[in-house]
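Shown below is the structure under consideration.
Yeah, one chain of the complex is gone here, protein chain that is, but the others are all in their spots.
Just so it is clear, A, B, C and D label the chains in written order, and each chain counts residues from 1 on its own.
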Amino acid sequence: METLAPFVLLSPLAGFLVNALFGRLLPRRVVGWIGAGSVGIGFIFSLNLLLQLLTGAHSLDQTYFTWWQSGDFSVPFNLYVDRLSTLMILVITGVGFLIHVYSIGYMREDPGYSRFFAYMNLFVFSMLLLVLSGNLIWLIIGWAAVGLSSYLLIGFWFERPTAVLAARKAFVMNTIGDVGMVFAAFLIFLNLRVLDFQGLFSRVHQLPKGGGVITAICLLLLVGAVAKSAQLPLHTWLPDAMEGPTPVSALIHAATMVTAGVYLVARMHMLYDWAPAAAATVAVIGGVTALFAATIGTSQVDIKRILAYSTMSQIGYMFLAVGIGAYAAGMFHFMTHAFFKALLFMAAGNVIHAFHDDQDIRNMGNLRAGLPITFWTFLIGTLSISGFPLFAGFFSKDEIIRAALSAPGTEFWLGVVALVTAGLTAYYMFRLFFIAFGWEWLSHDERHLHEALPVQTVPIVILAAGAVVGGYIPVASFLTPVFGHAVDVGTGAFIGLAALSVLVALIGFLAAYLLHARRPDLAVVWRTRLGPIHALVEHKYYIDELYDRLFVRPGVALARFLNDIVEPRVIDGAVNGVANFFLLEAREFRLIQTGRVSSYALWTLGGAIGVVVVVAAFLGYLPVRLGG
Amino acid sequence: MTINLSGIGIDYGAILPELVVAGTAIVVLFLELFVPPDRRRWLAAVTVVGLLGALVATISLWGQNRSAFGDTVIADSLAAFFNVLLILITIATVAISPRYLEALDLDYGEYYILILGATAGMMLLAAATSLMTIFLGIELLSISLYVLSGFARTALRSQESALKYLLLGGFATGFLLYGMALIYGATGSTTLRGIAAFTTAASSNAGGNVLLLLGIGFLSVGLAFKASAAPFHMWTPDVYEGAPSIVTTFMSVATKSAAFAAIGRVFIATFPSISSRWYFPLALIAIFSLFIGNLVAITQDNLKRMLAYSGIAQAGYILLGVLPGTAQGFSATLFYVAAYSLMNFGAFAVVTAVAAGGEQTAELSHWRGLFYRRPFLATVMTIFMLSLAGIPPTVGFFAKLFVFQALVSAQIWAPLIVAVIMTIVSFYYYLRVVVIMLAAPDEAVVEKRRLGIPTSTVLGAAALATLVLGIFPAVVLDWATRAASLHF
Amino acid sequence: MSWYTLPGSVPWLTLSLVIPLAGALLVALTPGEVRRVVKQLGVLSAVITLVLVLAIIGGFQHGVGNLHLQFEETLRWIPSAGISYHLGVDGLSLFLLGLNALLFLIAIVIVDPLIPRLKQFILLLLILEAATAGILLSLDLVLFYVFWEAMLVPLYFLIGVWGEGQRVYAAFKFLIYTVIGSFAMLVAILAVTAINFSQTGQLSFDWTVLVQHPAAGIWHLPAGLGTIGIQQLLFIGFGLAFAIKMPIFPLHTWLPPAYTSSPIPVVIVFAGLVSKLGAYGFLRFNLALFPDAAHSLGGLLAVLATIGILYGAFMALVQTDLKRLVAYASMSHLGFIGLGIFAGNLLGIEGALIQMINHGVIIAALFLIVGMIERRAGTRDRGELRGLAATAPLFAALFLVVSLAALGLPGLNGFVGEFLIMLGAWASFIPMAVGAGIGVILAAWYVLRFYQGTTQEVPPQPATFGELRTADVGVLAPLLALMVLIGVTPAFFPAAVDATVKALPVLLR
Amino acid sequence: MVVGFAIVAAWEIVTAAGVVAFRKPIYNALSLVANMLGLAVLFLMLNAQFLFAAQVIVYAGAVMVLFVFIIALMNPESDVALPRRGSEWIYGAVFGVIFAALLVSLLFNRGLTGRPGTLTPEAIAAVGNVQTVGIALYTKFLFPVEVTSLLLLIAAVGAVYLAMRRIR
Partner (left out) sequence: MPVPAYSFLLLSGVLFTMGAVGFLVRRNPLVVFMCIELMLNAVNLAFVAISRYLNSLDGVIFAFLVITVAAAEVVVGIAIIVQVYRAGRPMDVDDLDLMKE
């Protein structure tokens, strides 16, 4: 069945190429609308795909050309469209489009305008390729392209040394993930002789369930997922990635990159179902990361960093969900998260612009008056992420917590972790809200802040709408053909658990209100009282420093050792030693040439004696017998 | 008893080339009386004409097998091969001589007579099939070369070189003769045919014959001395350095070629049945030559000395081809001798040409930046150096290839490995010359000195031949194979 | 590819050797003063060669011919020694031939017409092109060896005369190193022929003859030191030459000085092509003639190749001289090629083959870029360079693409080869594949340090670094096009080489 | 016969030692003359009358006269004035003794293995010693003799070239 899937891809690719090649020649308005429009067109094509799927097709798989063919190693370039990928591309292109539109306003004064849009389109294209790819190789290609795009965008302001470093860090971390993915592909191919998804899914049951191979495959895939989704322990790039322009953060965090890991696990759910240990690992990583990132989020003062840790935390939820098999819940949360996180970032972008690129929340305030639209939409986003009832985040998060708590065994504890995290989420989000947007929002402030342009606010408003009503989209049932039916929970339990999570969120909210709005002095007291713990959390558990000591510095030291000692002294030293040996010998032998006739004759006579000796040896007159 | 000449094979046709060369010497001797001193180039011309005549005479001998004068001399393909080689070397030498001699004020007619005498001796050596003629050939060439080494009569170095060569040559001749006497005593014959008949006879137990083995040993001392193979090589660097460059050019290639002709006839044709006896000492001599020659050459700062050591090393390679005692090996030897003659002659001729250009020293430091001053000389020198090192596409490569092939076929490994390692060492000093010629000159002088047509022709032809034979070696290899195959 | 059939009566391969030589002759006959003409003659002959080679590639038919060899030419050369003039092209050499022609064209195009002794420079480059093409085309072992050694001479002079820094030392070291390997190979060549002669009674240096009777037997070491297989000995003999040329750790110390001293046009062909010839030699001779030894020694060499990957990567991490940095990067990449070869399976070898092309393209581009940096900035010290992108965004963009290809980004050509190589290696020895994976991560690290360290951050004021000129884009464009093309649709490659690789004896064992 | 040989052999060794050991060149030369005369006697004992004559005339008569003449021409005391250097004597003696010992031990009691020819002393005596040699020189050994003539010519040319003072 013919699909329009390639056009979903080609549209942003065309945008990328046009802006990359001719962007500097085009007027800014044109550049911006090409950038945004290409993604928008991609969204329209995605809608077409959605329509096709809703009208009966189960999945669409079309091969366009052969990438490599030798022996039984055959890799096509095929696009695989099912409801999972359709959901993904809808969010990517939809939310992506809004972010692009927002960027038209946000980046309007930046000299690298066309470059920015080219990168953004490349980003969207890469993500779409990742999602639509029907085989592992092209998924990896898209996967790496996403990493590249993020590298480009994080290092967009390449004059800043911090941005350059952050970009490199992101890339190297992602490369670690890529290598994991590649190794997973090796194991899959060598055991199942197949790399395209349909073949893979049909053959995966040839492997013993829970066996070493399938577990190794899933764990290696997980390495990729963890790196891309900034989960523990490969998460350190994500906060640094805030060096990029804010729309980039929105794109990375909301619609594209970091959710790729979730998508990967969901896409490979047949494998993870077949490898329970690996799936459990996914869940544990997700749960731990969720809590871990949330705790860090409570102590940061950079607005974008707080949002970054919140993303880590929310992705942790999604990992938790897909890890325990609640794939639909994970994807549901992915969607709602896309709405409110994009919203939060873009609103934060407006705030940062308003404060002339100051990102410290302690310097902010008086935003309701200055930036009313931003203020209200940000509040909606905060409520949604904190899981307040009837907002989108409430439904999706609740489904995850419910799935975890209702599962047997250790997963129950993961549910508890998720619950605690929900409370923390409410706490740090409202802490941010109270400090940055100002509890004193009722009072007036001398600062004259300006609301952003409509081109920036309109997308935020649209997303705010999504953040409110997104929870009513029946994602779970939409995805049923992919994942099968979700675990059914009784109404009573549903209400009970919902009440519980609301309660937890409320506690978080109240704590934030108490410490950062009502009694800021208490916050100070508690901070000193919790001194070491606070320092630990504020320094992100010193993991960056740990990695620096464990990997970076030893690596560089090793390199220097090789360069300064091993290469010149040992390896080249051996080579030169041999050469010097010959030279030395030569000088020794040279000395026999004395210039004196008698010594020359002595050599001749010596040679003659040698001849006689050899003759004697041949004839057996010497102990050493030569010849026959 | 009446004198009966019928049974001994008086055949002047068989020694025609030698006769022509000797005759030319006598003609030059007389002409010298009449040629005015400033026209001595005529003597060179006459010499070349005579040599060309000898070349023609030689060609008629190709493919024959004419033993003459009571088995003391033979006209066969091997002799013809060496005759051609030696005559070409001599022609080339004579062609580049006048300019050099005039530059050194040495242009006397005796030079050509002595060169012709030496050539006759070498040709005789190549054709000799009796111990007597071998001895006489060696002495003829030696006495000529003693005088030629001292040809620059007033130059201390030249005198010294002549005296050293004379004394050490006499010393080695003693061993040679003593060996011959013992062989004679062991076999009762002085002709190689008679000796071979004795050694190959089943009853003789030649492998256990003390006299014979000692004789062969001393004979090889004498021959190795002439071939400047270690440890009988000691005279080589000093004599080469002290002798006038043109003489060094001539003797470095011609003497060695002739000596290897004799070595081939003695070891391969006469004593094949006891090859297990002479293999070991000969292998030792080859290894020692390779070792000393290549190793000491890397420390040399004087080009003539360096080339002398290189010649010692090359003697080792050539000797390697003799070791298997096979037709393949001997044809490789012959090919190597031809290749060596070509490239070493070229190298020394460049030294001579540079010397004739006013630089009377062969110190390497004087060669700095030769590429920029005299690009033609530097280019041909580079070709010769590459060839001596054995880099394709030069004839030197195939020379080594064929010798190594023969060794591998005969499964002779130890000498081969030494040869390979030493070849690598040799790259160091051969290329050092190139490096120095490439180095930026101290002062940017561009001298445009004319080489003269004969010199540039000879050098160009030698360089071209080095390359052409490096691409199409088959012709020479076929000749060498046919020349070598007569004995088997 | 077989898009058409070339007439068989034309000696296409000989032509591809003769045209550069004819160009060299023309250059030699041209007076050195007319620099423009000299250079244009050089470019012209390189262009004609490239067109011819592309025609050969286009006319190559998949899986046809004796041992899948095509355009074979055989002439008598030295019959008495069993040596013949035998040329042919198959999947192993086909695309390398194209790379050869392309890189030499680029090298000649970028020659600065104002350098001293331009004529000799172009002349030597053209001779070198013929020699390297000859290496790829020779099917007679002696002919191969002749080209193999003949290649040294022009390279030696190109480095020794036109190089920089310790040029003479570097050229010398390179030469001596190479010669050590060459002579080991020469002995092995002779031995392999002698063994074949004793087994079959046929004295021949012809690859097509030798490949059908792999040597067998055991060699008893003297003094009762044990035994070693004949094949293993011969494998080592050949392997030493190729391992030095590649180079495989720890035989690499000639490489950094040689690359650093070479002028940019030379280092492009040196790093881009000559190093590949070592890998090619392994495939053509070691794997084809000694399949048993390849199995028994492959593991050891794979370990060395992996060490080379990591070692080169670590060394590249701390270099400040950009040429040296790229030199070590090249070494690291060549480790991948080695790993693929010694994995000894279809995918590893095909990966190595395509990675040979990729590496040629990438390293050539990297050295071109280093040359551009040095020409404009006057230095190639990483410590003094930064912020080049500020005034030269196009340069930075192209540089970025090259860097990404170099670090093996999926979607560009480097990935294709590395993926297949590591897959092949994984199938044979998993730890080596893991080591290679670490190498990939390190590559990301050092390549980005290289790229970012030069192009990014605030440039020193005043920023004078000039943007690319059309000519620069012109030489980079074909390389970049190849990077993308091979990265996205590499399928043409296995289609052409599959039959040859599958027929390699090492795979049949 | 044996006694005669022993006496002459002793004479030979003593005079040879004189050649090596005397410090004045003139004594060396005279010892050599004595040695050559002794050798001529041995030739006689070996039934080589022709060589006996040649040895006496050519060597003792011509060559040695040349030597003595040259010694007279040059400073006869020069060798005495040379500073002594002991090492050569040691090396020379050691090598000589080793060489001689090896040679003697190998040759001792070793018969000639060559096939004897027909020219027994009796057969020679029938024709006449000098006649036999003469016939051989001009028949069987014609070619070597001819070569020797060339050799002498070249040697003469060379010696004249070196020795003559030329005025250009």
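As a convention for this text, a contact is a pair of C-beta atoms (placed from the backbone, for glycine too) under 8 Å apart; a residue touches a chain by one contact, two chains touch by 3 or more.
Bear in mind that the values here come from a model prediction, so they are computed numbers and not experimental data.
Taking every chain of the complex into account, the absent chain touches A, B, D. Only one of B:Gly50, B:Gly185 or B:Gly346 touches the chain withheld from this view, namely B:Gly185. The chain not shown here is touched by just one of B:Leu166, B:Leu303, B:Leu323 or B:Ala355, and that residue is B:Leu166. Contacts to the hidden chain, counted on chain A, fall at residues 590-591, 593-598, 601-602, 605.
Although one chain is not shown, part of chain D still touches it, namely residues 1-2, 5, 9, 12-13, 16-17, 19-20, 25, 28-29, 32, 35-36, 39, 42-43, 45-48, 50-51, 54-55, 58-59, 62-63, 66-67, 70-71, 73-75, 78-79, 82, 85, 88-89, 91-93, 95-96, 99-100, 103-104, 107-112, 114-121, 123, 132-133, 136-137, 141, 144-145, 148, 151-152, 155-156, 158-159, 162-163. The set of chain B residues touching the chain not shown comprises 131-132, 135-136, 139, 143, 146-147, 150, 153-154, 156-157, 159-164, 166-167, 170-171, 173-174, 177-178, 180-182, 184-185, 188-190, 237-238, 241-242, 296, 299.
We adopt the following convention: only the chains that are shown with their structure count from here on.
Comparing each chain's Cα centroid with the centroid of every protein Cα atom identifies chain C as the most central.
When the C-beta pairs in contact are tallied for B-D and for A-D, the bigger tally goes to B-D. Centre-to-centre separation of chain C and chain D, using mean CA positions: 70 Å. Spacing of chain A relative to chain B, judged by their CA centroids, is 78 angstrom.
Shared interface positions of chain C, defined as residues touching 2 or more other chains, are 176.
Residues of chain B in contact with at least two other chains: 210, 214, 428. By the contact rule set out at the top, the touching chain pairs are A-B, A-C, A-D, B-C, B-D. Put simply, chain A touches chain B in their complex at residues 582-583, 585-587, 589-590, 592-593, 595, 597, 599-601, 603-604, 606-608, 610-612, 614-615, 618-619, 626-628. Considering their complex, residues 103, 106-107, 110, 112-117, 127, 131-132, 135, 138-144, 147-148, 150-151, 153-155, 157-162, 166, 168 of chain D touch chain B.
Every residue of chain A that touches chain D in the complex is listed here, in rising order: 598, 602, 605-606, 608-609, 612-613, 615-616, 619, 621.
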